[in-house]
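First the structure, then my questions, so here it is.
One protein chain is absent from this view; the other protein chains keep their places.
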Amino acid sequence: MSLLELKNVHTYYGHIHALKGISLTVEEGEIVTLIGSNGAGKTTTLRTISGLVKPRQGEILFQGRPIHRLPAHEIVALGVGHVPEGRRIFPRLTVEENLEIGAYLENDRKVVQERKEQVYQLFPRLYERRQQKGGTLSGGEQQMLAIGRALMQNPRILLMDEPSMGLAPVLVDFIFEIIQKLNQEGRTILLVEQNARLALQVAHRGYVLATGEITLAGPAKELAENPEVQKAYLGEG
Amino acid sequence: MKVLEVQGVTKRFGGLVAVNQVSLEVNEGEIFSVIGPNGAGKTTFFNLLTGIYTPDEGRILFLGQDITGSTPDKAAKLGIGRTFQNIRLFGAMTVLENILVGRHIHTRVPYLHALLRTPLARKEERKALEEALSLLEYVGLLHRKDELARNLPYGEQRKLEIARALALKPKLLLLDEPAAGMNPKETEALQEFILKIRSERGLTILLIEHDMRLVMRISDRIAVLDYGSKIAEGKPEEVRKNPRVIEAYLGRGAAGGAA
Amino acid sequence: MSLLSLALSLVFLLLSFLAPNTLTAFLGLGALGVAAFARLEPRVRTLNLALLTLAFTLFLRSSGNTLGLIGLVGILVALTTLPRIPRGIRVALGLAILLLSVPIAGFANTFIFELGIQIGIFAAMSLGLNVVVGMAGLLDLGYAAFFAVGAYTWAIFGSPQAGKFLQGNFPLPGEYMYLFMLIAVVTTAITGLLIGLPALRLRGDYLAIVTLGLGEVVRILANNLDHPINITNGPQGITPVGRPPIDWFRSLMGALGVRLDETTDYQLFFYLLVLVMIGLVVLANVNLANSRFGRAWVAIREDEIAAQAMGIPLLPTKLIAFMTGAAFSGVMGVIYGAQRTFVSPESFTLLASITILAMVILGGMGSIPGAILGAAALTILNLDILKTFSEFVRTSLPWIPSQVDPAKYERLVFGLILILMMIYRPQGLIPEARHRAELEEEA
Partner (left out) sequence: MLEQILVLLPQVLFDGFILGFIYAMIALGYTMVYGVLELINFAHSEIFMIGAVAGVEVFRYLAPLIPNGYLLLAVAVVVGAAVAGLAAILVERLAYRPLRRRGTTNRLVPLVTAIGVSFFLQDLVRLIEGLWHNEFFLRMRTMPDLEGSFTLFGGAIFIQTKSVIVIVVSVLMLLGLTYLVNRTKLGMAIRAVAQDLSTASLMGINPDQIISRTFLIGGALGGVAGVLFALIYTTINPYVGFLPGIKAFTAAVLGGIGNIPGAMLGGLVLGQLENFFGTYLPILTAGNFGAEYKDVVAFLILVFILLFRPQGLLGQMVKEKV
């Protein structure tokens, strides 16, 4: 049984058919990446998984259990963490509060404290800024906070939407190192990236999305060498 | 002749510098593309040109006229047409009506004439209708004229948005990710379409786009934004080989990979 | 189906002769419902509507029961909205209802005239608000303020009131009312400009509350400007407000063979005047809707940023919509004051504004027949059904305390209408195509 499985998922925004039958799987312990150009449906796929939009057709199974009819907050409770596109940290909560709200479902203060310490260990920068309002952080710090906040849920799978967006190269490298580190610690990650080259470097497997459909799938290495992919998404040819 | 001159334009939102000291010039008849990673400030840059935001620093000249801090409707009247990244059609109006709204500034009917539907109003309305229909025919959407814009398929919505901007008879057309969400075939058709309107309508085009194939094929020149700053500018081949661009945008090792 | 429908109409026609009572009226309304909604051949439907027109007219004449008026309004709406009815028949039947049926019933029962005039005034105002809310999407909660300005514009000069603060011979002669209808267009448009200039810069929900506040300001001014200078005569209001002399109208009607007495002459006159006004207002509505202005308003309602990118300046375009709506309301205010010969701040409260809004929403935002239907339905509800119900409660349910008088519960009814419409049918009873698309999509 796969940890996460999408079967023929169709999602609409009004009249716009955004996902046209997406099927994919994520196994425990993997990094799987979704690549594709803007508007291909990558973000919609993640939003559909975490319940922010409802699929009109198809099934989503998490640990074998259908979740596509559940509201977002119940999907989170099952262990699906989502680092949304554009970070979406709470600008008027402090860094510390942003982390605490990540652990909203955890009632044991001690556990919350432990997780917070782990996040601070991972991102010492956040510890320095813990009393600052989220909105005053730089883009890179906000990304760290968004990842930290999702980790506070101790999720079984982490959905990450364009973590490199708008970041300076050195920070992009840092974030990708973190992604790999988290995976080595045993976290399963579904990564959406525009920076296809980097994404394919860290991922085990990948799917290529175009206009709401999966056009290619396979091990990341193979995809990175596929001439079609190189031409379309790696800025070559 | 220079259609657009941007001189040291900066825009801040709170602590974030969205656009940082950007200067560039666009010549008449050019297709000029602005590329860069998501969040690099491209759309903010468009919004500065069209008056949605006012720059904190710098000047913007359109056809030699200073339009810094003008309003969006004035920019449109001067001849800057645009499309939006996330398609902003008038969804509950028909395709034809969308085009007629685009012709708003060219339909000269004073209020009282419209109220009383005088011969002048009828004449102008007829003219507007004829022009709108011929524009729809030109872009190949005539058969859809009475459908609500929101009911069009995605690709045609993109096309209608461009057509609506063309109805303004602009001198400069800003296209914000026109190929987003299109498959390669549709993108190819879009490419033909952009080239066609450029040559047949005497337009200058400023383009934001992520699809590198499209950008490399149709651009005369390209500017690369990263972190709100312009890090490179030049012909497609030059930009492609620029190491800073490769690092910031195309991805590390892209040059090596291509070799 | 066709046979059943025809049979129903004929039965109703027969009963209108034999037993013109409330039960019969409901049968008639049922027959109308079948004629409007059942799958019928266009010819059968047309014939049916003609039969029903005749039947409701007879019914109204013999019973004076206002349910008959609802039937006639229903037929009017059916004529304007149902497809495939020959144009000639639409016009002929419509005119017959407005020019024959209602006056015939009115001569039998003057309350019908009164109701017709009130419906007409509110219908014209709904059409004005329809421009503002329906087309341009600007939620104006102070619309009654313009009605007030129009009414006072004439009331002050058409009564001795102006003599209290101006030199000169007041009241002005009644025929000045026509001139003041034009002047009211100007004064209300200016008021619209004064209120709109600050208010229309604001976002939608702020606009609503600011128009509400400024509408209240106008009412407070009307209530208090009896000192230091007595302009409005304060809470007592102004009376008598002049009416135009109608000798020419009497002789005209006499020539047509219509005999008028001292109450019906002015009633018929105002009724016809209001009809003419509605005609003009509808024409203006249609003309504007199909002009660059109408399109610009809808465009702004749909997406302000995209509209601006098309070269449409926001504030001026919104102001034009606001002032247009204001002017419609102002003209009707003049007629309202003259017809009742009395104007006081009481008539221009928030309740009045919300009533007109409820009419627009009930009928369907942006829809012209909708606005008229909404005005008819709520005016009849307000002036007749609730009052009848009160009567019923007083006589038949004496255990209900005297303070509970259904006629006083307009807010309950209007509030409920607004809530239920928004939840279950936000596009209104007769939706305009655009709003239908927009609001059904969400459903």
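Which chain is which? They are A, B and C, in the order written, and residues in each are numbered from 1.
What we mean here is this: contacts are C-beta pairs under 8 Å (C-beta built on N, C-alpha and C of every residue); 3 or more make two chains touch, one makes a residue touch a chain.
Keep in mind that what you see is a predicted model, and the values were worked out from it rather than measured.
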Touching the absent chain when the full complex is considered, from A:Glu27, A:Glu97 or A:Glu114: A:Glu97
Those residues of subunit A which, in the complete complex, touch the missing chain: 50-52, 71-73, 76-77, 82, 84, 88, 90-93, 97, 100-102, 104-105, 149, 153
Footprint left on subunit C by the chain that the document does not show: 133, 137, 139, 141, 198-199, 201-202, 204-206, 208-210, 212-214, 216-217, 220-221, 223-224, 227-228, 305, 350-351, 354, 357, 361, 400-404, 408-412, 414-419, 422-423, 426, 438-439, 442-443
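The rule is short, and it goes like this: only the chains that are shown with their structure count from here on.
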Chain contact topology (line, ring, star, complete or other): line
Between subunit A and subunit C, centroid-to-centroid distance (C-alpha), Å: 56
Interface hub residues of subunit C, defined as touching at least two other chains: 441
Per-residue multi-chain contacts in subunit B, two or more chains: 91, 150-151
List of subunit A residues in touch with subunit B within their complex: 14-17, 37-41, 86, 135-136, 138-139, 162, 164-169, 194-198, 210-212, 230-232, 234-237
Sites on subunit B touched by subunit A in the complex: 14-16, 37-40, 91, 150-151, 154, 157, 177, 179-184, 186, 210-213, 227, 240, 247-254, 257-258
List of subunit C residues in touch with subunit B within their complex: 284, 287-288, 290-293, 295-296, 298-299, 302-303, 305-314, 320, 324, 434-435, 437-438, 441
